[in-house]
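One protein chain is absent from this view; the other protein chains keep their places.
Naming follows writing order (A, B and C), and every chain is counted from residue 1.
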C-alpha cells in the first residue's frame, strides 16, 4: 500500500544503518536528488549503495559519499570526469567497490524482484569480472552464474505518480527506476507531479503501484 | 527490419515443417486467429506449438491441431471445457504434451529473448513437474533450474502497430504477446490497425519494432 | 505467514452450523487487511471479491496481466480483451495497470502480492498444497498458474471444504495427490473451521458448529489452539 509523504524527510524516514540502498538514475536523468539530500539529513550510515555511477560533482550521490555514509558501492561505472569524491575515497581505501557490467546490474536486480534465485548470463565470460564465479556451457554457449541484488530500500525518480503508487517516467530518465522498484523491500519515489487516481493511462503505467511504498512530490524548482 | 505484409498468407510465408511456433493469447484475448488460419492454409506440419492453452472449440489453434499439423504442445493448461480436439488427439497418443507452469512458460520465453542461458526458479519445487530437473538451495530457498524456450516463429495479436513494427496492446489481450515477440527468430503480428510512424506514444510502446519482423492488418470483421 | 490471525484465542462457535460458501468468502474477506494486493484463484475464491469492504483499498491482481481488476462485466461492459484468469469478462477500476505475462508472474514469484486465495484438493498440516491434479492415470495434466500462485504471495490462503465427497479429510498429515507446492499455505478456511498451517503444525483459529476436540477426532492431524500454552 502506497503512502504519499508530505516531505522528503518523511519519505526517507526509517532507513537503517547498514541498509542496501538502490539509487536510480543514469547520469542526472532519473536521479532522485531530493531523496538523496533527505537521506543525508536523515543520517543513516554504513550503507551499501547500488547505482550505475558513483556520483558526479559535489551533489546528490557524491554528497552522500562525501558525508562518509557509504561503506560500499556496487556500480558499473564509478570513474567519470567529475567523480572526484568517489575517486578520493577509493584511493584512500575508505570505500569498497564491486564493479558489475551494466546489464548484469540491471538483470541481477530484475532477478531479485522476480523471485529468480540465480541466472546463467553470457556477459563477462572469460573476463576478470567472471573470476571465481561458476560457469557452465549450455547449448554450446558459455555462461556465468549471477546472483540477485536485493535492496532494503530503493530511491528512484519518476515523472508522475498517482495515490496508488503507479508511476510513469520521461524518456531516458526511465533507466533503472522500474527495475529497482521491484528489487527493494521499500521503494520510495520522488515524482514531479502527483495526479489523481485514474489520470494515468492503465496501458502506459510503467511501474504498477504494488512496487511503490512511498511517493513524494518534488517540484522541478526544488530539485534544481 | 519490419515488413508490412499485404495478406495473412504473405505474413506466414516460409514457416518450415518442424518449426517451433509460439502462439500468443490467453483464451481468445490476444489470440492471432487470422494468422493461425493462414498457417493452416500454408501447410507447415510437424510443428511444436507453445501457447498457454491447447485450443478451444473448433477454430484457431484447435483447427491447427485438428488438421494434424502439431506434433507437440508446450502449454500450461491444455484441459478446458471445450478443448475436445486436443483431448482426443492426446488420448489417441497422436500428440506429445509438455505441461509447464504458466509463469515458467512466460519466464522461459523471456530468458530466450533476453540471452539468459538458464535460471533457478522457485516454482514447482518438490512437485512432479520438477522431477528430473536440477535443484539448488540458494540463500535458504530451493529452486529448480529452468531452460529457455526459443521459437522459430511467433504469431501474436496486438492492437495497433506502426511501419517500424512498434506495437501496443489492449487490456489483458497483452498477455504473452510481448514476451513471445522477444523469443522467436521471426515474429509475426496481426494488428487491428496500422498507424503512421510517429503516431504511437514512445513512452507507451510495449513491443519495440526491433522484435517484430512482419505485421499485417486484420480488421475486426475479418477475425470475427 | 505475515498476517496475524483475527483472534488471540481459539474461538469455538458452537451455537451455529457450519459456514455457508458465502460465509466462508465473507470470513476470508474480513481477514484480508486494508490495502492488500490480492490474487483470487478461479472458482470459489473469486467470490471473496464480493465481500471486500468498500474503501478497503484492496487491489486485485489477475495473473493474465492486470492490477486493479473490478467486478465481473455484464451487458455492454463486456470487452473480449478484458478478462480474468478464469476467462470471465471483468471490469477495470481507476488506477488499474496492465502488464505482460512475464512481468505479471515476476510480480507473483517475487513475493509482491500480499495474499493469494486458492482452492485445494488437499493441504498438509505443514502447508503443502495439492490442487492441480487428482493423480488419476487417465487425467490430462494441466497446471495453469497453480504452481506459480502457490508460491506467489506472502500469505497463501486455501478455501475448501474440510472433507471430500467421500468423507475423507482434505487437511492431511501428508498430501497423497501430486503436489502443487511445498510448505506454501499459511491458512486454511473451511466450512467447519479456519486453521493456521506451517512449520509448527496446525492451529485452529475458529470453529463453526463444531469444537476443536470433535474436529481432532475426525482429522489425522494434531490440532493446537491459539493462546493455549
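One rule holds for everything that comes next: a residue touches a chain if its C-beta (ideal position, glycine included) is under 8 Å from a C-beta of that chain, and two chains touch if they have at least 3 such contacts.
Everything numeric here is computed off the predicted structure, so don't read it as measured data.
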Next on the checklist: Just to confirm, in the complete assembly, which displayed chains does the hidden chain contact?
Outcome noted: A, B
Item to check | Given B:61, B:114, B:149 or B:188, the one touching the chain that is not displayed | outcome: B:114
Checklist entry - Where the complex has a chain not shown, which of A:44, A:118, A:184 or A:206 is the residue touching it? => result A:206
Checklist entry - Which of B:7, B:137 or B:197 sits in contact with the chain that's absent? => result B:197
Checklist entry - Residues on chain B that touch the omitted chain in the whole complex? => result 1, 110, 112-116, 162-164, 166, 182, 197-198, 200, 202-203, 205, 208-211
Checklist outcome for this item: Residue positions on chain A contacting the omitted chain are 26-30, 76-80, 86-87, 90-91, 97, 99-107, 109-110, 121-129, 142, 169-179, 206
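As a convention for this text, only the chains that are shown with their structure count from here on.
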Next on the checklist: Edges wherever two chains touch, nodes for the chains themselves; is that graph a line, a ring, a star, complete, or other here?
Outcome noted: complete
Checklist outcome for this item: One chain pair leads in contact pairs, namely B-C
Checklist entry - Quick one: chain A and chain C, Cα centre-to-centre, how many Å? => result 35
Checklist entry - Could you state the distance in Å from the CA-based centre of chain B to that of chain C? => result 30
Checklist entry - What whole-number Å value describes the gap between the mean CA coordinates of chain A and chain B? => result 33
Checklist entry - Which chain B residues reach two or more other chains? => result 107, 121-122, 169-171, 206
Checklist outcome for this item: Among all residues of chain C, those touching at least two other chains are 92, 98-99, 106, 108-109, 151
